[in-house]
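Data first, discussion second: the structure below is written as structure tokens.
Of the protein chains in this complex, all but one are displayed in their positions.
Naming follows writing order (A and B), and every chain is counted from residue 1.
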Amino acid sequence: MKFKTILNLVAIAITLGAISIGIGQLSYSWLPPQASVESQLIDNLFSFLVTLGTFIFLGVTGTVMYSILFHRAGRYDLSDGPPIEGNVTLEIVWTAIPFLLVLWIAVYSYQTYMEMSIRHPMEMAHMPMAKAIAPAYAEPMDEAVEPMTNIEVEAKQWAWVFHYPEKNITSTELHLPVDRRAHLILRSLDVIHGFYIPAFRVKQDIIPQKNMDFEFTPIRTGKYRLRDSQYSGTYFAAMQADVVVESKEDYQQWLEEAAKRTPSAAPNEAASEYALREEKSAESAWVTVVPASEPIVNYHP
Amino acid sequence: MTQITPEILTNKTPESPPNPPNWLRYFSFSTDHKVIGIQYTVTAFFFFLVAGIFAMIIRGELITPEADLVDRTVYNALFTMHGTIMLFGWMFPVLAGLANYLVPLMIGARDMAFPRLNAAAFWMVPFFGMMFILSFLVPGGPAQAGWWSYPPVSIQNPSGQWLNGEFLWLLAVALSGVSSIMGAVNIVTTIVRMRCPGMGWFKMPIFVWTVLAAQIIQLFGLPALTAGAIMLLCDLSFGTTFFDPAQGGDPVLFQHFFWFYSHPAVYVMILPVFGIFSEIFPVYARKPLFGYKVVAVSSLIIVALSAVVWVHHMFASGTPDWMRMLFMISTMLISVPTGIKVFAWVATIWGGKLRLDSAMLFALGGLINFVFSGITGIMLSSTPVDIHVNNTYFVVGHFHYVIYGAIVFGLYAAIYHWFPKMTGKMYYEGLGKLHFWLTFIGTSLNFIPMHPLGLMGMPRRVASYDPEFAFWNFIASIGAFILGMSIIPFLVNMVASWLSGPSAPDNPWRAIGLEWLVSSPPDVENFEEIPIVISEPYTYGTSEPLTENMGG
Partner (left out) sequence: MTNVLTQENLNHSSQVAAHEHEHDEAGNSMFGFIVFLLSESVIFLSFFAGYIIYKTTTSDWLPVGVEGLEVREPAINTVILVSSSFVIYIAERYLHKENLWGFRFFWLLTMAMGSYFLYGQAVEWQSLQFGFSSGVFGGTFYLLTGFHGLHVFTGVLLQGIMLMRSFLPGNYEKGQFGVEATSLFWHFVDVIWIVLFILIYIWQ
């Protein structure tokens, strides 16, 4: 009898485990394409958490559903259940197991975090270039020593402007060479903005009056979206830009072509929407901070 | 009028009938904790409806990718006031109402420690609540900086007016804080000093434990928010530069002040709901609460941990590494005492004799939703994952699952469970079940889609979004409208039952507890004779009486 119970429990645990692992693998598909080294690390951690979470969720709700289905009182059954007030062993077990699980999750998260080496902006400034590259990446060493792509990012209400000091050009579209670590200096002119590229899984708030150093490594060519992730006022949702990751040759070509262009006004959703609103003098709108005028840049889509 | 006054003063003796007609008491400066409890609950429900309508307009805007329903300024005002009114107008007052009604009854006291302070704290609620609503009329509209009110956005004040929405918002939040502190002092004093003879700490119902724990958080947390709000108000209106980075201020400091309170505030809200679950499961499963003492003490562990987790809201704010790791671990640790409670509830239900009345349905639904939100909570506490989903719809989905899925479900469970006690009338079970299913389906449709949206990278607080997010947003909006509809059977049920429902017996659920030993509704003085408690609170399945002098 007891053996049978244990066998049943083991069978249930194996089934739940299998389902959980399946859902954990499925969870990769809930996320955007993995376009950076960081995204692979984070997705693995997320998948692990989904696996564990599914197991716990199914375990707990399954037990509750079983009780609901099979431990119902009959219509005229006014009796009480067994007066069990507790069980010390059980209580110790369900304190200890979550505690160990938490430690496991914490250690795994810590390792992932260290590998991502998202450093504190202040710390970065005092670090020699070579040391700033985390050794844990599965990249060939010669690439790791390669200089980083340096870009200055300017955020304002409500536009992104990217400045490439290498060729002294500006753009409203972020171009990045693939497989090379990008080093960005983020600046804000007015309020806190958030630099967020979902496909890279990276995010950093930009505190005004500070230079925020930020690094990541794109590994997949394509076109992605940069969004403002920290609420920045009226046209917050319109503050988006395209991110183009391209081969090193294409990138060099783009830089040179952009350098030849004369600066012109880039289209800006906030500015044009505001102009339209003022034209209509919409009554069902409140006064807003006036958007910065269209940025004058070498390159814009 | 003046001639009546002495009569009102003398009607303190329990025998004489209350002087004003019964319904009028609810519109007067009553000092009866039961009247105040219902005043709180009904007022809070009004604000729930107001903020709910805001939510529907927000979801109406988000049903299509373009910003086409309302102007962006209006949208920003709506989500700001939705969050603010839901928290300060609905959540805190309704919990204060339940605590007010139940705590004195559960601990065998005739009233709260400070009845007049109690009434004063309540009457501030409609006052500051109306301030929130009236701020729609000032030039420049109401606050549009989100309920976090992060500077510098919150101090930009484009209207240039001295009397602006943000100013009123800060005043109203401060008033809400004063009201909450008054309530907290009152409740803590009542629980510590007014328990009836025999009611030692480990004979208190879990609801009382959790209310005590929640109010302790209010006492140490709210002042930090108040300090931050005072400094923000000075920046906005008196030319200081505390949080203005352009003039040497530090906007991140405000975030610390804000989250030092506002994360624990979630525990202020959910701890009493843990208490409600712990009260309801034993009654409808006919079994004692499993591991009563551990469940009781785990609330206090949550209180202690809640004070050291706030930075997990700021993992993307440029916080140093050591802070990120420290607060990641402290946040994860909260899941241990919380897990203890969840397992205790599951064990309480296990092998019981379940009766699925409306209260039990809501409690079970709330438990399942809570487990789900707890798991996404653990994901969020992990710094690398949080860096991706921070400030996205994943967070919105997570906390709506906590607040609607678990807390509001718990509150509905409590209202159904204690409705017969409060009103002396039974509610209509069929309408209650309809209400439950609409709410459960609405909650799932509304808040589950927010998780994939966040994982895909849709930021929160946006009025427009890329077309790739359209599908899940459409589903979420449909869910929101179902949730809106779900209120109708509830309102009909409550109003109709209160007016003309069948009379309730003293103890319709055969529950154990001091509140079930008195009449429904209880007399003004609660107990004819102060009870003397002799046994633990959940003795289902045994024939031990609860009190020496009143049976049970």
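Going forward, contacts are C-beta pairs under 8 Å (C-beta built on N, C-alpha and C of every residue); 3 or more make two chains touch, one makes a residue touch a chain.
Not measured: the values here are computed from a predicted model.
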{"item": "Chains shown that the absent chain touches, full complex", "value": "B"}
{"item": "Candidates B:Ala121, B:Ala172 or B:Cys196 - the one touching the absent chain", "value": "B:Cys196"}
{"item": "Omitted-chain contact residue, chosen from B:Thr226, B:Asn507 or B:Thr542", "value": "B:Thr226"}
{"item": "Contact partner of the left-out chain, one of B:Met56, B:Leu69 or B:Leu253", "value": "B:Leu253"}
{"item": "Contact residue for the chain not shown (choose from B:Trp23, B:Trp162, B:Phe238 or B:Trp322)", "value": "B:Phe238"}
{"item": "Absent chain, residues of chain B that touch it", "value": "109-110, 113-114, 181, 184-186, 188-189, 192-194, 196-198, 219-224, 226-228, 230-231, 234, 238-242, 247-250, 253, 257, 260, 529-530, 532, 548-549"}
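Just so we're on the same page, only the chains that are shown with their structure count from here on.
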{"item": "Residue ranges of chain B in contact with chain A within the complex", "value": "67, 70-74, 76-77, 139-141, 144-146, 148, 150, 152-153, 156, 158-159, 245-246, 251-252, 285-294, 316-321, 324-325, 328-329, 332-333, 335-336, 339-340, 342-344, 346-347, 349-356, 364, 367-368, 371-372, 375-376, 378-379, 382-385, 387-388, 390-392, 452, 455-457, 459-466, 510, 536, 538-542"}
{"item": "Chain A residues within the chain B interface of the complex", "value": "30-32, 41-42, 45-46, 49-50, 53, 56-57, 60-61, 63-64, 67-68, 71-73, 77-87, 90-91, 94-95, 98-99, 102, 105-106, 109-110, 112-113, 116, 118-123, 190-192, 194, 196, 198-199, 201-205, 207-210, 212, 225, 227-238, 240, 273, 277, 282, 284-290"}
